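Complex shown without one protein chain; remaining protein chains in place.
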Amino acid sequence: MSDAVMPLKLTEKPAHKTTGQFEIRDYLRLDLFPHFLCPGCGHGIALRALLWAIHDLDIEKDQLAVVSGIGCSGRLSAYIDANTFHTTHGRPIAFATGLKLARPDLHVIVITGDGDCLAIGGNHLIHAARRNLDITCIMLNNEVYGMTGGQVSPTTSLDRFTTTTPMGNQEPGFDACALAKGAGATFVGREVTLQTTALKNLMQEGIAHQGFSFVEVISDCTEVYGRKNDLGSSPEMVLSQKRSILPKFDGTAVDKPFRAGDWETGVLSREDRPEYYAAYRAHCHRVLGK
Amino acid sequence: MSEIPQRQSLQGNQACALGAIAAGCRLFAGYPITPSSEIAERMSKELPAVDGVFIQMEDEIASMAACLGGSMGGVKSMTATSGPGFSLKQENIGYGIQAEVPCVVINVMRGGPSTGMPTRPAQGDVMQARWGTHGDHPIIVLTPASVQEIYQQTIQAFNFSETYRIPVVVLYDEAIGHLIDTVDLPHAKDIETTERKWASGPASDYLPYQADEDGIPPMPLPGDGYRTHTTGLTHLENGFPTQVPADVTRVTSRLLDKIENHRDAIEQYELISCEDAEILLVAFGITARSSERAINIAREKGIKVGLLRPVTLWPFPEKVFKQLAERAKHVLVAEMNAGQLILEIERLCPSGTMVSGINKFDGESIQPDEILSRIEECGHE
Amino acid sequence: MNATVTGPTNVLIVGVGGQGVIMVSKILARLSQQQGLQVKQSEVHGMAKRGGSVFSHIRFGEEVWSPTIPMGEADVVLGLEWAEGLRWLRYLKPDSGTFISDTKRIVPPFSCRDRQHDAKHGYAHHTVADIVAQVPNTFAPDATGMAIELGNERVANTILLGVLSTVMDFPVKDWLKVLPEFVPAKTLETNLKAFKAGRAWTKKPHEPDLRQTTVQAQAGPLMRRQVSLEITEEWCKSCDICVKMCPERCLALDQRQIVKLVKPQACTGCRVCEWLCPDFAIAVHVEAVPAENISVVTATEVRV
Partner (left out) sequence: MSEVIEPRVSSNAPESLNIITQTGQGARPMTGNEAIARGVWEAGCRVAAAYPGTPSTEILENLAKYPSQDLHAQWSTNEKIALDVAYGASYGGVRAFCAMKHVGLNVAADALLTQAYIGVNGGMVLAVCDDPGIHSSQNEQDTRLFGKLANVPVLEPSDAQEALDYTRWAYELSEQFDTPIIVRSTTRIAHTRSPVVVGERQEFESQGFVERPENIALPTTARRRHPVVIERESLMETYFSESAKTQWIKGDTSVGIITAGMSYSYVREVLQGFSILKLPASFPLARDSVREFCDSVERVIVVEELEPFLETEIAAMGYKVEGKVFFPRAGELSPELVHEGFAKAGLLESRKIKSMLNFDELVRPPVLCSGCPHTGGYMALRALDARVAGDIGCYTLAAMQPLQAMDTCVSMGSSIGTAVGLAKAGNETRPIVATIGDSTFLHGGIPGLIDAVYNQANITVLLLNNSTTAMTGGQDHPGTGRTLRGDETHQVNYAEVCRAVGVKSLKEVDSYDLGVLYQAIREATEYKGVSVVIANRPCVLDPVKIKGPAFQIRAEGCTACQSCMNLGCPALSWSDEMLDGHHKIKIDETSCIGCTLCVQICPSDCIRPALELNPS
């Protein structure tokens, strides 16, 4: 095995870059377009934000590895002109773990969905968060299993209808960010697709972060979930994302208080903790006297 | 000229780990399970010294995934488990086969089904190793019968895996896994290791699943500028999914042919006293060791019995077996299960050949006299 | 027979809704009434609290007929806001009028309406120095700033009232007597301080503050930015997000339900459509073009 295959020193990541023309086409596999997502699917907006962040971080496409799981979110990796891996249901973080350990020089980004990440893949999420390996996990939360036709997911809101909750969902959902933070993720953030630039900035920070970063994207499934729950047209669903994230504060309106936010957005937590691979390698060297 | 090998007293599982290191394995992702845990333990000690990475994952699924992930990154990777964990790994073994990702999976067999008998040997995973994951697929399964052979076959497994871009299973039972024996460890330069066929040439012309004449496509290394897509979906030569029947037939056939067409190079076996055997005994792993003893005694008694010990359990060494079976009146299959390999034997035997099994699944290995008595029964017919 | 114009004292108090124009007017009206003069005070409100311009005419003298001050006849124009003060300068007696105005700027959203690249503010561009050059009797304190220092931004009008008191003939004690009738008891002390601060301000020498009030000038655009929208028809899935989210309502779906730039002159190249298109069907290109090469500022559409 040659050294070239497995560089062992941690590569420095470039600092933030705020300017520069971003042409998304430079980052796409154009012959696959138009993409397969439904009209108005928020995943497309999230994908733009991700590629924009990558552009602004000046990451070489050759040095970028995108690992995805199964579901609508899983399909996104195919559209990115990079080293892309469309893996098995729930496992992208585990795949990414192996990949990152083998190739710490690569920027490894996981694209996953709410079902992929929190249900079948929940175990991998929490352990990856705990280890703090330098992976960025982007979870697109549209509250539903869109690819399989709209079944209930671990983030489906209460009373919402899905094909497997014909009488309305009665299971409480996960707060994915709280879960990730609780499990030890050293960078946790959440943003909605409507706030594309903020989403891009959050992703940019997440990718630049040394350690396991978790970014929840509030996306929308207009064709399956939206239709089933009467959530309106695509623009309405995008707009209504805002309703759930408005800043919390006490109102003084006469008849009723101003709306309180359901979710917080932006960088929710950040922690300085040794990155897994670097720490592992350094420790081994220390013990072995290298 | 080869140097004098280093001789060590080793447990089977330890030999496996050393074999892996010798083969160039630099990433091990595992999850503890009896009776395979010593492999992980030894790997965790060996890998840092060679700048490799050991990681104990959260479960066997993740172990398998991480193992594939490491390999996709260009590093020889391995995982080790036993039956229950092997079941969990099947999902991603399928991915490895479909996406053609080399890697090595060690399965140290124990009693089953389910939790079964963790500390007792068995050979019940023959069919799971072949058909454990869904769909039509090829597989390579190696089954060493001694501690020395564990060492060698682990290296062989990596070589096959790298050559044919396929997960390779090394299947042995608890008895050998925990057996301590003297092993000759060759000097590094005397160990033949195979490197993956990497993609080269202009990226614009490159199709990640466009096979060479040997049926095996060169693999892209991330960072080399090929920027390909890897998927578990049935995919075209360009790596992107297809559902067009003709395309699916073509690409899936190639996957199958990739192994089928290289049987001669892959199939390995050992023949003992088969030249004139009228009774052909087929056995592998620890059972082969009992069988050898039984044959020796039977031969002393004048019974014309021989042993075929498949080393590649899958693909099964068909050609040689058929030749032997032509001559044999009786074929005996000894295995520590209720009859698995025998199914393949029955399929391969010419009609009229008597096939019977020597089966045991009580957590004890099959003793030579048990085999001997069955040989004698056949000999007296 | 010659008719002559009679001359009561005319004070025009102007500002923006909510600044306290009416309170200042009432104080002055009361004061002059107490001096035994006839007073008329006319105001237009109604729209005032909707952020509009508020003005109040105060006329007092031996005989007052019209409630409004003829143009060019105001003895004092008192502005509670800079641009409002300037707006009513036309009413000031050209030779002898006194102009008193806070330098506070309340920029209306309307003056920020130009959406084109390199657009300029519509807010008044004259500085205190510009005005002093034309109206020697100008008092332009930063009353709001002084009021904030006193702890209550709302007493800026009382500071200006203090300035006003120095140019009127009424005795100071009368001013101080009227003030409590119109200000809330709890702010009386601050208001009295503010009144005195206003008076004191006029005693100090003041250089016209050249930094005040001028919106930071932008360098003249030698280059204009040309916007073009690249629409990939084949990729558009008619989701309507761009159409509904475009701040300028430039976009629409055509008969084939494909996005189209329908109001090119309104497009500012803000990129919101590009950002929110889940299908990457819109790309906004902004290119710098020499200004002389552009006759009409309009975006173009490229369909691919």
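A, B and C label the chains in the order they appear, each numbered from 1.
Here is the rule we use: a contact is a pair of C-beta atoms (placed from the backbone, for glycine too) under 8 Å apart; a residue touches a chain by one contact, two chains touch by 3 or more.
Since this is a predicted model, take the numbers as computed values, not measurements.
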So which of the visible chains would the left-out chain be touching? A, C
Cross-chain touch to the chain not pictured, restricted to C:Pro67, C:Pro171, C:Pro184 or C:Pro290, is C:Pro67
Looking at the whole complex, which of C:Ala124, C:Ala140, C:Leu160 or C:Ala197 touches the chain that is not displayed? C:Ala124
Sole touch to the unshown chain from C:Leu86, C:Ala283 or C:Ala299: residue C:Leu86
Since one chain isn't shown, list which residues of subunit A touch it in the complete complex. 191, 194-198, 201, 231-233, 235-236, 239-243, 246-247, 249-255, 258-259, 265-266
Could you please point out the subunit C residues that touch the chain left off the display? 1, 3-6, 16, 26, 29-30, 33-34, 36-53, 62-73, 83-84, 86-87, 89-90, 92, 94, 107-113, 115, 117-119, 121-126, 134-135, 153, 215-216, 218, 225, 244-245, 247, 249, 252, 268-272, 275-276, 286
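As a working rule, only the chains that are shown with their structure count from here on.
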In graph terms, with chains as vertices and touches as edges, which category applies: line, ring, star, complete, or other? line
Which of A-C and A-B has more C-beta pairs touching across its chains: A-B
Looking at mean CA positions, which chain is nearest the middle of everything shown? A
Round to the nearest whole Å and give the separation of the Cα centres of subunit B and subunit C. 84
Centre-to-centre distance between subunit C and subunit A (centres being mean Cα positions), rounded to whole Å: 47
Euclidean distance of C-alpha centroids - subunit A vs subunit B, Å: 38
Residues of subunit A that contact two or more other chains, please. none
Would you mind listing the residues of subunit B that make contact with two or more other chains? none
Parts of subunit A lying in touch with subunit C, wherever the complex brings them together: 23-25, 28, 33-35, 37-45, 48, 193-194, 196-197, 222, 233-235, 238-239
If we count contacts the way the header does, which residues on subunit A are in touch with subunit B in the complex? 1, 5-6, 8, 29, 32, 61-63, 65, 67, 77-78, 81-88, 91, 94-103, 105-106, 123-124, 126-127, 277, 280-281, 284, 287-288
The subunit C residues in contact with subunit A across the complex are 232, 234-235, 237-241, 243-245, 275-281, 283
